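Of the protein chains in this complex, all but one are displayed in their positions.
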Amino acid sequence: MKSLLGIAALAIGVGLLPLFVESGVWINFVMMTLYAALLAQAWNILGGFGGQFSFGHALFFGFGAYTQAIAQLQWGFNPWVALTMAGFVSGAVGLGVGALTFRYGLKGSYFALVTLAFAEVFRILAVSVPFTGAGVGMMIPLKESVSNLQFESRVGFMYVILGLLVAAMLVTWWLQNSKFGAYLQAVRDNEYAAQAIGVNPFRVKLGAIALSGAFMGWAGAFYLQVFQYIDPSIAFGPHTSVEALVAAIVGGLGTLWGPLLGALALHLLSDLTRNLFGSLPGINMVIYGSMLIVIVMFLPRGIAGIGLSVTRLWRGKRG
Amino acid sequence: MTSRRQFVTQTAAAATLLAFPMVGRSQPAPVKVGVIHPVTGALAYSGQQCRAGALLAIEEINKAGGIKSLGGALIEPILADAQSQPAVGAAEIEKLNEAGVCSVVGAFASAICLATTQAAAKYNLPHVVDVGVADLIVQRGLTNTFRFGPGYTSVAELAVTNLAELNKSAGNPAKTVMIIHEESLFGSGTANLLQKSLPQVGFEVVDVIKHANPTRDFNNIVLRMKSLNPDIVIPANYYNEYALLVRTMQQQKVKPKAIYSVLGGAASSYKFIKEFPDASSGIIDCNHWYNPKNPRSQDLKKRAQAMGLFFSYELFMTYTAMTLLADSIDRAKSVDREAILQALMSSTFSSHIMPYGPTQFINGQNIGGRPLMTQVLNNDIKVILPIEYREAQPLFPLKS
Amino acid sequence: MADIILSVSGVSISFGGLKAVNNVSLDVPQGSLTALIGPNGAGKTTLFALMSGFLKPHQGTVTYCGQDITGQAPYINAVAGMTRTFQIVQPFAAQTVLENIAVGAHLHYPNRHVALNFARDIAQQVGLISQIDKPAADLTVAGRKRLELARALAAKPKLLLLDEVLAGLNPQEILEMIPVIRNMTQQGITVLMIEHVMQAVMNLAEHIWVLAQGELIAQGNPNDITQNAQVIEAYLGKGAATGQSTASVVTNAPSTQVSFASTQHTNPLLEVSGLRGGYGHTEVLRGIDLKVYQGETVALLGSNGAGKTTFNQMICGLVPTQAGLVKFANVDITGAHYTNIVPRGLIQVPEGRKIFPNLTVLENLELGSFSRARARRSENIEYVFNTFPRLRERTKQLAGTMSGGEQQMLAIGRGLMAEPILLILDEPSLGLSPRLVEEMFELIHKLRETGLSILLVEQNVAQSLNTADRVYVMENGALKFSGLPSDLMNSDDLRRAYLGL
Partner (left out) sequence: MFDFSILFASVLNGLTSGAVYALVALGLTLIYGVLHIINFAHGAALMVAMYGVYELYSKLGIDPYVALPFLVLGMFLLGYALQRVIINHASHGKDENILLVTLGLAIVLENLALLFFKSDTRTIDTAYSLTTIAIGPAFIALPKLIAFAGALVVSAILMLLVSGTDLGRAIRAISKEKQGAKLMGIHVEHIYAMSFGIGLACLGAAACFLLPTYYVNPQVGSGFVLIAFTIVVLGGMGSFSGALIGGLLIGVVESLGGLYLGESLGQIGIFIIFIVVLLFRPQGLFGARA
């Protein structure tokens, strides 16, 4: 219950923000942070609650973005319809990848690397086949109207991403308070013990990767609507995968607020360093990278784990 | 370490620029201009070259007494880093807008320009695109976006007509063409255009090969080239891959009648010629190029080299974009964005170092903008076409 | 005879060379409380795995409620009402006790709240109610055993397989657990338990199966079993069945008696006093005082879970010491890093061999002299090969592909490579066939004759007693007996410790 109130508070708080903040920088900052939080939360569903580390979540992101683009440009769907589709398509892709990888019992580094490879395969395909616009990428025309899911101010987009994030967080809350979630975490912590009391690990993992993929897909669709242009390396390149997993891990795996905290911390960090040292190319990223290491060194359980007892710092799930 | 020295001098230059306003107390308020480029990440080199070009222009303008119509107000560059990501570029525009810039110059790469111009449009913030050759940039009806240089369509078209011309004057020695391009927007876009238009002027495109950035090894591409044996090879890619490709051709003893690049990443780069005199010799390029007859371009070149920088197209393209903007601000007689937009739209800017026709912006594109044909001849880059800028006779076909 | 809920007929499985379970058949009657006992490495846990579907038998069938479930996935069996616990407790460490139990409860209660409430009832039953909000990782051994039980109970099993839920508990805790288990049968749950703590087995089980070397050697009610010569032999080793034969063995080892007496006055080689410690929150050792003199062979006996292995690891520097003193060759090595202990010649041949499976036999031996006696490596290899001719034949074979006996020899050989001053042998006879056990002890005799000091940690009592100069018996992390083998043979401590009588 407390968590639900928290989510509500977040929704209302951010929802009212535009009344007090006009600064485009801050609105944009909030929007991009929520966006990063959505990526992280999506990754967290599979990585944090399911213990399955993916290095290729860009796969789902890319499918979402391209679905959004193709549905509009080639099938003439309304962007809102496309947005809905994007999540389902990516979820289905998740099912496919999961069915393959989990059926053959891949876990740990093996699962991580296979996801990486899947993302890369589809990046190359996207570069090579015509209906994705190949290397030229896809650009949706600039038609700013709510019905067209394009807003003249970032505020509109901020509400869209807020809605998506809240949905992701509600799902996460559900994971913490449902049979499915309990089973998922049981499988993460100990597959054998879980089986002994009636859990089917394969089905549970499938559910998780589908959910995770769906939200990643919505994030991709959102990206396209905001920046209007997508190309294979933006869609399937490693950058998005890394952004998602770093924020999730830094924030705290398998927690409700971790991904948001992680995204916030990392965005503050990168914006700060960029604005302070922008004129010395490189040093900002040096500081960013060092901070990443320092955070891991001192918060092994992530930012959300600060409150936890010492013993819990050291125990907990295995990758 | 020269590299470190370069780095220091460059940032020092930036620092002094930023210091200017404090120096002159009596100065009117400085004119803030956003300079946004991908100075870190994959595109860092080009981004930093661009930034250097902008800073050189601003230094020159400020030394010459700033913006006259604003009582000699100095230009204060607000630097921004797009980190080679469109999303970051867009975020940086927001930052520049809050910093109160009256206009923006940037952002080298097409994908980033798409994001920054659109973000700037939300604030009616004038955005001069320095390089960004993708035509999408100026085809979206954004009223704040202006590109002084040519887009790849016009470059490709000109390249094709010029190639036909060269070939005809040499007695049509060349029939077949092979296109090698990098897989992203710029390479693929250019390649598509060439593929369409080359047959119309009587060339047969025997193969089009796309490659990733980075590509570790060009031998198999060159071997393919060897077996298809095209008369002309047309590369459209970035510096690293271009350099590797040409070197590999030399290693594999593949000598087509011409290497005829379109916006070639290295073809008309002094860096490349310096490092690989043999591999580069004879290469023809249809690319952004300065007016060799204009003395200003020569001393700009010297200033750049004095800072340990190569005089690359990124540098003088952004330099020019910056001077164009300064001119418009001067004519606008204000830092009001709308006024600057008007000034840009009506600009007939002529005191620049580019070999362009009369400046006229239509839907944000300067129709006067055009590339030149250059060829690497005895370790220097010489203009071969059009005639009015010709420095040397073209060498075509290459005798081998 | 009540109808049969679980029936195993002729199941066998083997790993590498070792026949872990060999043609075992048994029928578990509905509603009964039965036990499966046998020395370590007898194949009990493997048999559980075969019953519950974690392993697929190479031969034989498993029938549950009249249906053939051979090799059926464990979770399907669990849905059908067969659940198990694990010898090595497997909590969902990151989650609280209540959450752990709730996972089980969800099998029948999809609704979260209902499941949590049911989980609370279960926690109440097994006496965990006070700790439901702790993370499972923070529980004591006893607590985790309870949790293991609770989680299985929450899944409302018809048949419950308990794998050593009492091991490692102190007598008090055991006494608390017994009613909990009995209570289950009263609820109509059929219970089959693997157990080492015999007093529990004896007063709980109505029927007992005895497994040894993967084969069913005896069954019957508790009294028959305790009288069964085969069983006694399986536990206490050859000759223990008849008292006087062992006595003779002890007495016809005068040399040792002398060596023992003579060393009395000199300083001990290994001197442990008041040693305490364990893992995380759980104290395994509750103050151990133990001495080994130069040239002596000392046996440390005790049922498993008694803390013997922890003791070994602690003196070798693998497990942190919480209190007490460890002196080796007159040097205080308490809490020293293992890289400072091994070079002094305190060499352990660990339980479960811990040889390097991906290295060849020769390489294993070579690494034996990694930090000691490297100079005389080749001579020592020769010596080891002469001691174990069978290893010489297998020089280039990957150690992991050898049979258990050969691996044990390799482990000892690897230890000898370091020219140990004191050699600790942890369960050297574990999981070996009787013939190999014989060989193993002959070897230990040989080593002892060479004047090597040995600390022998064993379950095979009679054999150990034949070999040792002095004996310690450990129970629940404390020493219950210390003295001469002959004294122990005639005392009840032994039978109590092993057969719970």
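Miscellaneous remarks
Letters A, B and C mark the chains in the order given here, with residues in each chain numbered from 1 onward.
Operating definition for what follows: contacts are C-beta pairs under 8 Å (C-beta built on N, C-alpha and C of every residue); 3 or more make two chains touch, one makes a residue touch a chain.
As the structure is a prediction and not an experimental result, all values here were calculated from the model.
Note on the chain not shown: across the whole complex it touches A, B, C. Looking at B:240, B:281, B:298 or B:363, the residue that reaches the missing chain in the full complex is B:240.
For the chain left out of this panel, the touching residue among A:114, A:265 or A:304 is A:114. When you scan B:90, B:221 or B:354 for touch with the missing chain, the hit is B:221. Between the chain not shown and the residues A:89, A:253 or A:304, the one that touches is A:253.
Where chain C meets the chain that is not shown, the touching residues are 316, 318, 338-339, 341-343, 347-348, 350, 353-359, 363, 366-368, 370-372, 374, 414, 418.
Across the interface with the omitted chain, chain B contributes residues 1, 3-4, 6-7, 39-42, 44-45, 47-48, 183, 209-212, 214-221, 223-224, 226-227, 239-240, 243-244, 247, 250-253, 271, 275-276, 278-279, 310. One chain is missing from the display, and on chain A it is touched by residues 47, 53, 100-101, 104, 106, 108-110, 112-114, 116-118, 120-121, 124-125, 127-128, 242, 245-246, 249-250, 253, 280-286, 288-290, 292-293, 296-297, 300, 313-314, 316, 318-319.
By definition in this document, only the chains that are shown with their structure count from here on.
Put simply, the C-alpha centre of chain B and that of chain C have 75 angstrom between them.
Between the Cα centres of chain A and chain B there is a gap of 36 Å.
In chain B, no residue touches two or more other chains.
Not a single residue position of chain A touches two or more of the other chains. Put simply, chain A touches chain B in their complex at residues 23-25, 27-29, 32, 124, 127-128, 134-137, 139, 141-142, 152-154, 223, 226-229, 231-234, 239, 271, 274-275, 278-282, 284-285. Across the complex, chain A is touched by residues 11, 14-15, 18, 39-40, 44, 47-48, 79-81, 83, 85-88, 90-92, 94-95, 97-98, 111, 114-115, 118, 122-123, 136, 140-142, 182-185, 187-189, 192, 210, 212 of chain B.
Interface of chain C with chain A (complex): residues 52, 54, 73-75, 78-79, 83-86, 90-95, 99, 102-104, 106-107, 110-112, 115, 135, 137-138, 151-152, 154-155, 280-281.
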